[in-house]
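Got a structure here, written out as structure tokens. Questions coming.
Omission of a single protein chain aside, the complex is shown with its protein chains in their original locations.
The first chain written gets the first letter, and so on, giving A and B; residue counts start at 1 in each chain.
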Amino acid sequence: MTTKAAPFHRVITDSETSLHAEDFHFHHTDIDLKTQGHWSIQKHTLHGGKQEGVELIEIDNGKLKFAVIPTRGMSIYKVWCGDVSLGWKSPVDEIVNPAFINLESRGGLGWLDGFNEMMVRCGVEFAGHPGEDDDGRMLTLHGKIGNIPASKVEIIVDDKPPYRIRIRGRVDEKTFKFSDYELWTEISTVPGSNSFQVSDTLTNKSDYEREYQIIYHGNFSQPLLEEGSKFVAAIKEVSPFNDDAANEIKTWATYFGPTKDYGETVFTIIPYADKNGDTDTMLHNADGDRGVAVSFNINELPYLTLWKNTDTLKEGYVTGIEPGSGFPYNKSVERKAGRVPTLRPGKSQSFSLEYTVLLSSDEVKARESSIKKIQGSRKTKVNKTPVQ
Amino acid sequence: MTTKAAPFHRVITDSETSLHAEDFHFHHTDIDLKTQGHWSIQKHTLHGGKQEGVELIEIDNGKLKFAVIPTRGMSIYKVWCGDVSLGWKSPVDEIVNPAFINLESRGGLGWLDGFNEMMVRCGVEFAGHPGEDDDGRMLTLHGKIGNIPASKVEIIVDDKPPYRIRIRGRVDEKTFKFSDYELWTEISTVPGSNSFQVSDTLTNKSDYEREYQIIYHGNFSQPLLEEGSKFVAAIKEVSPFNDDAANEIKTWATYFGPTKDYGETVFTIIPYADKNGDTDTMLHNADGDRGVAVSFNINELPYLTLWKNTDTLKEGYVTGIEPGSGFPYNKSVERKAGRVPTLRPGKSQSFSLEYTVLLSSDEVKARESSIKKIQGSRKTKVNKTPVQ
Partner (left out) sequence: MTTKAAPFHRVITDSETSLHAEDFHFHHTDIDLKTQGHWSIQKHTLHGGKQEGVELIEIDNGKLKFAVIPTRGMSIYKVWCGDVSLGWKSPVDEIVNPAFINLESRGGLGWLDGFNEMMVRCGVEFAGHPGEDDDGRMLTLHGKIGNIPASKVEIIVDDKPPYRIRIRGRVDEKTFKFSDYELWTEISTVPGSNSFQVSDTLTNKSDYEREYQIIYHGNFSQPLLEEGSKFVAAIKEVSPFNDDAANEIKTWATYFGPTKDYGETVFTIIPYADKNGDTDTMLHNADGDRGVAVSFNINELPYLTLWKNTDTLKEGYVTGIEPGSGFPYNKSVERKAGRVPTLRPGKSQSFSLEYTVLLSSDEVKARESSIKKIQGSRKTKVNKTPVQ
């Protein structure tokens, strides 16, 4: 890698020009920017098993490190910061090339053959549970976007403070007669910080108005998830997703330790936000000295799903904090409930999220305060039965 | 590439010997033949998105240029000649590796995830619309052959005038207990000419008689397709494919400009031919000074389908001229109508088509005359309702 004039901009994949960068590794010293810290970016191609040919980009901002998977829709594989890691350990331990995935298998549950990311987008033509849509078509779990290789990937380092490092990727979800979506994803971080942002823009390139669904399926396990961990958010309304969850509605915001035969419970949440629509959520450990905050805007992502899969460690001990355009019911249910937005021809919708690793009780407390400030004196309605 | 004794013959892919040529580029000067013009052949491997690993061969005969996709059943991606291009712009803008295609998705419409070629063969165990066959088996849209990588690919340049350049590829469609077809494809062109030929041979390698279906799905858009473009053919009988098309039967041979909410109409045609079975069709622009002729033999391909997808440019403004062994109804319908031929054990059937780019009003008029000559005084029956 040679030194480039600022701002640094490198295209590493481009299907239009068939450009394809080999494995590389470069450091902050390789480019002529006055950035802070000892950051670096590297790219690998994985081999063996079902991960044959998968590309992985690792970004180390000097304090926080994360890995992005262009081959799997620009999902985030894992994040490391201090003694905290984000993500989880799935029984699926390879990063699976979509060439080996059949989304239609097991009655539309094929997505589970590759599910192990810290953050995977669900969507965008459809998301949520598999099953027949109103037109009789079979929809598969959580849609296609997480199993589509990125068509263009680029790295940008801003030439002005705070010298943000941006990994951008375009994921195309296109079928003649059905869909023509472009999802520009961006995952970025400031050198030396303990947070990263997701800034995506979904564009309907079609001449027809089209529905979309998107869920940011962010997943967390140890050390943040343990017995006594808590989920904190500014909440207007919370409901059990189904009858299983209804039994746990009283303790929905706290967690069990790894629990055999727990399976999963899911809760649907309508969040409150500040006057700009910004809201904040947090998962913190039992001691309240480590956590992760997930911030988003309810004008972009008005719904939030909490997935509590506190089964055993080997089965996948994990909780999902999932801001979305709707809940993960089948699209036919979501449509009836008015939770399937549309995009007019040529129009775009942006989605911004920030994930911050909290490394002390002070940081956890400060975040708790700011979430309480959003809630203010507004009430939380707790429904005892599912509200589809 | 080194100089070779004539005739030039180079195998670039062969699954039997695991031979696999890397990207190359060679010119007429590289081989010792007294050919005309400045022709060249190059091969690329594509990268990025769903086109990762797709191989593409580009042939420039000095006047006409075309690109063949070995990875997608030897389909023709696009053709360029003077100010005319053949092919179309699909919302699917990558050349999709079949590894990322699931033909069964959307109830058998997965083929649409990769459809963007100038010419794709449909078949050969089955073609046409998805749905249940008589035996209860689900058939997928337009079959498998367009999503099977070629097992053997070779380039031949004749050592005698007119020094025809031939790209040959063998595509195997084989399933234990069900099918054992070999389709030898050949796309060829004479240096300096404005036409190319498709000369395929389908062989039933099985010991059992087997049905086959084949449709040559040739697709055209701007600049040949525009408001007022016309389709010309020698026709015995033309029918609307379905009720939608029935409304347009009076103007079936002329085209609209890009039209929002048009969707598509389809017409089924039984062509007339000369005493040798040769027939000719043409699409020309509104001014009648640019066109494409598609010639074939009705002893090989007795049926013709005209697909008019004059929707908006972004949705795919395109018309298909589709000579075939039958029409694109589901195989169960085709079988009942007697339009599903069979091949006895070891037997072969050849299919030859010629595509000629017409670059002047003289060339368009000459072709119109020759088509009228085929029709002669024979009547055309226009059916107002579908005739399955």
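FYI, a residue touches a chain if its C-beta (ideal position, glycine included) is under 8 Å from a C-beta of that chain, and two chains touch if they have at least 3 such contacts.
Since this is a predicted model, take the numbers as computed values, not measurements.
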{"item": "Option from A:D30, A:D113 or A:E237 whose C-beta touches the chain left out", "value": "A:D113"}
{"item": "Options A:A99, A:M119 or A:A253, residue touching the unrepresented chain", "value": "A:A99"}
{"item": "Residue among B:K177, B:K250 or B:K275 that touches the chain left out of view", "value": "B:K177"}
{"item": "Selected residue (touches chain absent from view) among B:L86, B:I148 or B:I321", "value": "B:I148"}
{"item": "On chain B, residues whose C-beta touches the chain left out of the figure", "value": "13-16, 18-20, 53, 98-99, 102-104, 136-138, 140, 148-152, 172, 174-180, 205-208"}
{"item": "Where the missing chain touches chain A, by residue", "value": "44-52, 90-94, 97, 99-100, 102, 104-107, 109, 112-113, 115-116, 260, 311-316"}
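Just so we're on the same page, only the chains that are shown with their structure count from here on.
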{"item": "CA centroid of chain A to CA centroid of chain B, Å", "value": "42"}
